[in-house]
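Reviewing the structure listed below.
Apart from one protein chain that is not included, each protein chain of the complex appears where it belongs.
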């Protein structure tokens, strides 16, 4: 008699059509992981790529707020993510409604396994993953279960962010996750020295952009911001965007 | 034969001399929980209160960066937190050094129980707790184990923060944790309507203060900022500070 | 409710590595998965073709869900809870959504453990 977890067995099958997985992570909260990962998905979709966006911040999901209203996922031999502005979005918020969803770490692990086992992404050029703050179950399991995942590290230039991100960069090395580079958000070069010190490629900065707040929930407005333009440059440097 | 966890039994004993516990929480990351909780501890200490500060952001500790260098805890019939600018500080960062400390939820629960079981706070007028982002094990267990804990909710005026904090406020009600009120950080009144909508007392705003970054790690400079002055007003409104 | 297809695929996938002749496959399902057993069995029968599992019989067992509150220690069952159809539907995608939809009947807390009835497990007899 042998016991097996069928959910784990089917995950590679579900991700078969996905060419590339890029996890936006930081360790630190509030540095712009969600904004930049959503923008990245929008920018890539505008360039014609087939793009998915997976919100792993189960306790504080907000990718759906950045992209704007999305219908709930549809059931068809699994769960089919809704499309917003060309981006296939999967988030527990689409299923949980307004209720608080306090998940302990072990619950987060299980939720991630379920999501990966049932979501039918189809063929994607790029799956963007929005990591929660911290270096807990969600991040560790995403790097464990999404075997080909590459990472993009986000920081602000503040000492408080750099101190936390320094630990994250060491962690990513230790678990063997490729680091595409560092994006400095809400700064203008203040984190470049840290990137050099850590031996991580500095991909550029995205300024604090006062137009962002008003544009939240509106993909077109978001794509027209200076933040989107600067992020697009950084993503091109990272080789994440195909040439037009 | 009965099995008991002696660590849980001793926690009330360890907190016997603590008059008041206030948890700074948000659900959202990067809104200033760490900055404001550290400032609150400094402000209360300057007013002559006996104050402790417990950093629960195990995966991204930074209270020690805000307060500035602290010696490691001392062992004396338990663990005695070091004092920085009149504040007794306990943080895993004081023990872990520079190494990344990726804790899964179950590890975080255990680490919190150990910390609460061995730390000798002595007599305190106020124990300030800096919560991590999210609503996972650390926050749930802090509210479970620190039975008398009151909470102070921190948000920025951004939609992205408000959407997450709305869920946190409902959660705090559901677990029965008293909410002293909402502090708006890096804003100027933009979150007041949300507080009213949620039925939470609005304690005031702390502006984005460009002097903060330079003052990090320097308690005197921090205390001299406008942010500290505005926070002091909010804390007084919440009844957290004793009259001078 | 064709999410059962995803589950059936997962079950078949998980059996790929199992060597030898498989006679009996027991699928243990948590009640929280809220799966339609008949559809699942149909899907399994269809998907097993051409996989070397033709000779296998599939058996289903549903484990009732049971919860324990981390705040007050109360225990309860899914049948004790009032949950709407939409919520059940969401939970059958991701059972952890129980933490959004269920609350401790004694104290109202969402901080509870799923003691039983959440997972999917497959046991094989050769």
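Each chain carries a letter (A, B and C) given by its place in the written order, and its residues are counted from 1.
By our rule, a contact is a pair of C-beta atoms (placed from the backbone, for glycine too) under 8 Å apart; a residue touches a chain by one contact, two chains touch by 3 or more.
All values derive from a computational prediction rather than experimental measurement.
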Contact set (omitted chain vs shown chains) is A, B
Missing-chain contact among B:107, B:192, B:209 or B:233 belongs to B:107
Missing-chain contact, candidates B:21, B:35, B:117 or B:231, resolves to B:117
It is residues of subunit A that touch the chain not shown, namely 140, 144, 171, 174-176
Contacts from subunit B to the absent chain lie at residues 1-10, 13, 58, 73, 75-79, 92, 95-97, 99-104, 107-108, 110-111, 114-115, 117-118, 120
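By our rule, only the chains that are shown with their structure count from here on.
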More Cb-Cb contact pairs, comparing B-C against A-C, go to A-C
Chain with Cα centroid nearest the overall Cα mean is chain A
Between the Cα centroids of subunit A and subunit C the separation in whole angstrom comes to 28
Distance in whole angstrom between the CA centres of subunit B and subunit C is 39
Among all residues of subunit C, those touching at least two other chains are 110-111
The positions of subunit B in contact with two or more other chains are 140, 171, 174
